[in-house]
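Apart from one protein chain that is not included, each protein chain of the complex appears where it belongs.
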Amino acid sequence: MTFASDNWAGAAPEILEAIARANDGAAPGYGGDELTKKVEARFCDIFEKDCRVFFVATGGAANGLALSVLSPPYGMILAHEQSHVQMDECAGPEFFTGGAKILPVAGFGGKLTPDAVSKALAGFPERPPHGAPASCLSLTQGTECGTVYSASELTALCATAHDAGLSVHLDGARFANAVAAIGAAPADLSWRAGIDVLCFGGTKNGCIAAEAVVFFDPAKAADFDFRRKRAGHLWSKMRFIAAQFDGYFENGLWLDLAAHANAMAKKLSAGLAAINGVKVSYPTEINEVFAVFPAGVAERLRDQGHIFYPWITPGDPAGGKMQRLICSFRTTDEDVASFVDLVKRG
Amino acid sequence: MTFASDNWAGAAPEILEAIARANDGAAPGYGGDELTKKVEARFCDIFEKDCRVFFVATGGAANGLALSVLSPPYGMILAHEQSHVQMDECAGPEFFTGGAKILPVAGFGGKLTPDAVSKALAGFPERPPHGAPASCLSLTQGTECGTVYSASELTALCATAHDAGLSVHLDGARFANAVAAIGAAPADLSWRAGIDVLCFGGTKNGCIAAEAVVFFDPAKAADFDFRRKRAGHLWSKMRFIAAQFDGYFENGLWLDLAAHANAMAKKLSAGLAAINGVKVSYPTEINEVFAVFPAGVAERLRDQGHIFYPWITPGDPAGGKMQRLICSFRTTDEDVASFVDLVKRG
Amino acid sequence: MTFASDNWAGAAPEILEAIARANDGAAPGYGGDELTKKVEARFCDIFEKDCRVFFVATGGAANGLALSVLSPPYGMILAHEQSHVQMDECAGPEFFTGGAKILPVAGFGGKLTPDAVSKALAGFPERPPHGAPASCLSLTQGTECGTVYSASELTALCATAHDAGLSVHLDGARFANAVAAIGAAPADLSWRAGIDVLCFGGTKNGCIAAEAVVFFDPAKAADFDFRRKRAGHLWSKMRFIAAQFDGYFENGLWLDLAAHANAMAKKLSAGLAAINGVKVSYPTEINEVFAVFPAGVAERLRDQGHIFYPWITPGDPAGGKMQRLICSFRTTDEDVASFVDLVKRG
Partner (left out) sequence: MTFASDNWAGAAPEILEAIARANDGAAPGYGGDELTKKVEARFCDIFEKDCRVFFVATGGAANGLALSVLSPPYGMILAHEQSHVQMDECAGPEFFTGGAKILPVAGFGGKLTPDAVSKALAGFPERPPHGAPASCLSLTQGTECGTVYSASELTALCATAHDAGLSVHLDGARFANAVAAIGAAPADLSWRAGIDVLCFGGTKNGCIAAEAVVFFDPAKAADFDFRRKRAGHLWSKMRFIAAQFDGYFENGLWLDLAAHANAMAKKLSAGLAAINGVKVSYPTEINEVFAVFPAGVAERLRDQGHIFYPWITPGDPAGGKMQRLICSFRTTDEDVASFVDLVKRG
């Protein structure tokens, strides 16, 4: 069994069908086609707002390009010390922004608090031009620890950021999982809470390679097109990203896939938590479970061919003993039950 | 009818089938899957050499990342003044390299000559550390003007570059068209001629988004993985680029598609050249035709809904009157005949 | 004798005296001192305009930082193919701008014309986001070939640039020489002609290390302070650059030094031009002479220990045979007479 990552799961069949449907005849390149326009409009519907939407193929591209708009090259971006932008993009945000600094901030379960943000800012008093001026707060929803921010938590964080003159970026690689988990409107978890730019992920949740950078303030998007192009992230055959989102949104597929993955993780988490000697490290709110197993168990399971990663992070609350288990739209009840059983057997 | 660009053509059915085939069960992310390894090996077969192969989704990414390996951030890259890296990537190579300079060099039909390269270098005498040191020669095969370099032309250019201490990058967005046109072995048009790194394109020739950066000297690829990752060009579901190449190489599809597009362009070119008042600007050696039409004809055709772009470039030999017509794997004999007929009618 | 470069000449005594005077007691760092404020105001007087002035130590820093304000990282800067920013700053503008492209443009004697600029722009038609959008025209006054632009020539060039949406940067490493040569007001050779930002040089004309970036539109300077700081170009003991300019402007020293160097070059140029077999390549309008000597003469003079550089450039009108001779505030009538005599003797 594999709980390695949601990106191991491949694509949902509906996504492949949507791609095939889109391959009908000639269509303008670089996003000038009808399907791209239709799907951009669909985003505006879903978010109940006129927004500017740009498609790219990876979450790292979406985050880096979005941050390059929100921070000058000499700016400072605050992000969770365990966030993807800090830990998993090989200094991508620094590259895309032309050298902005990331200030890592700690917080339990992958979540920042207004207080933690305020304290981090206080430690960097404004002394222009000596310190890099704080430009942006980057949040992740659902987080890298499998937790979510409520709409009111997001609102409070955005207020703290805006009061300090920062804009707010939301890494939504698992935004669908968060929406499905919370049951709130996408708008409530984004612009109504104060988010300026959302990187809306499709890849981890059943697409092949589809991410959207959503600007809730169109003025901020003025030069995004140039930035995307020079970074090699403008697809000539753009319709094939648009098609993925077309399929993703049809009949609520995106929320169904996410809800399934979430449910599997909840079940896995509950099953593990009930085992003597297992400690679940964070609340399981989306499709990720973090847990410490009794000594030797993880190794034995790996020896048997089961796949999941040890998870070591800055400020690791588990002293290097945590395991990460991710469920996807393809995870089955049976997978979960079998795995729980295996851990129980030790 | 559209002769706007080969990227309007969508995907060949075999490519979509290969993608669907690849979507079978879980597979490791980020290129750790079996299909990626199989296709990397296929590249080694095709090029008759152990090479390091990296997949990305766009030609701009392939070129920029390759150049970032071949040039230090303070280096100078020589490229044709009409090349894609100079004209069409929105300063992408400058971005990926961290600030390398491009020195544009002129030449008829999109082609550089050893003499032109030598003269350009002579105008930039080495005066370290004042001038940006020449680091790399970037060539395109087939060129942006629809022409090709013979193996011996490439060999002479690479020798000139290597003698001056430069490495050689080949933008092969239309490499398949060149191979099909020349009928030489891929190795003869790349490493045997002295090419160090080839950006091998699939997108324009029937793939969705599939390009490969091929390092013929594995040592040069040492840090490519980090560079690709930080630029957001490492796909988590890499198997879906690999799958495209899998389909692309099967039964020689890549050469069949290219040969067809080339044949259509030859026919179109011949048809146009025979019309009184039409001047074909460059030899039509691959799937691109450049031509000047009698006054008013292009405008009338566009008014009727036919799509093709005016083509204005530095050193424009046609004074801004050139039209570009590109054929693809989807272009039909009928398309060509009808279009020639329309031009003839004026 | 040396005619190698004006930077071989060291400092004018008045500059050293001004530095010593400034070393009196404690003073705030980073430009917060009174002398810096006084000298900034002096710039406003000299240019008859409220401007924002920033001191740095080198011309490369001044140019690079100024261009980083005038061009986005994906923009295109037009500059003469022999300009310092293109030839002599080791890809510095590309570094400071974060990857902007320089498009080299040809022109006799280091000078651009509105027609050449228009043609260069025409060869790069706007096709957003494919081509790097033209952002800035960079001119040099006095030029790298020892010539000057008249006020009306500058005005025409700036109009061409502004009409196309470009701002205009002036590399004034030898601005003093141009002002002294032309006898026009500094304002007439800068903002009244349409220049947006001037890099005003002191180093080549008797200072130790003193350059000023002068923004005629204060709004453009909004983030310059951050850019200068992060590039390591904000001096903590700023008063010592200010002091140099203080001495430089006192009693018109700057124009006296420049006028002397110009006069020496005129004399040298006239002397050489009168020699049989010598060809002066460009009009000698400031302190630089470019000439072709009879075969073997340059080599013999160098063997005797005289110092001057061969000058090879793109579009070299002399086929690699040109010599560059630069006069400074320290060059004497005798130096000139002796050198002319030596060339005459062959």
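Of note:
The letters A, B and C name the chains in turn, as written, and every chain counts its residues from 1.
Following the convention adopted for this analysis, a contact is a pair of C-beta atoms (placed from the backbone, for glycine too) under 8 Å apart; a residue touches a chain by one contact, two chains touch by 3 or more.
The model shown is predicted, which means the values in this text are computed figures rather than measured ones.
Only one of B:A9, B:I182, B:V213 or B:L234 touches the chain withheld from this view, namely B:L234. When the missing chain is restored to the complex, the residue among C:R127, C:K237, C:K279 or C:R302 that touches it is C:K237. If you put the hidden chain back, the residue from C:C44, C:A122, C:A159 or C:A209 that touches it is C:A209.
Looking at subunit A, the residues touching the absent chain are 73-76, 86-91, 94-95, 97-104, 120, 122-125, 129-132, 312-316, 320. The omitted chain makes contact with subunit B at the following residues, 72-74, 98-99, 128-130, 132-133, 223, 225-230, 234. In the full complex, subunit C makes contact with the omitted chain through residues 2, 4-5, 7-11, 13, 16, 19-20, 22-30, 56-65, 89-92, 94-96, 203-204, 208-209, 226, 229-237, 239-240, 330.
The rule is short, and it goes like this: only the chains that are shown with their structure count from here on.
Rounded to a whole number, the gap between the C-alpha centres of subunit A and subunit C is 50 angstrom. One finds 40 Å separating the Cα centroids of subunit B and subunit C. Taking each chain's centre as the average of its CA atoms, subunit A and subunit B sit 34 Å apart. Under the contact definition stated at the top, the residues of subunit C that touch 2 or more other chains are 73-74, 98-99, 129-130, 132.
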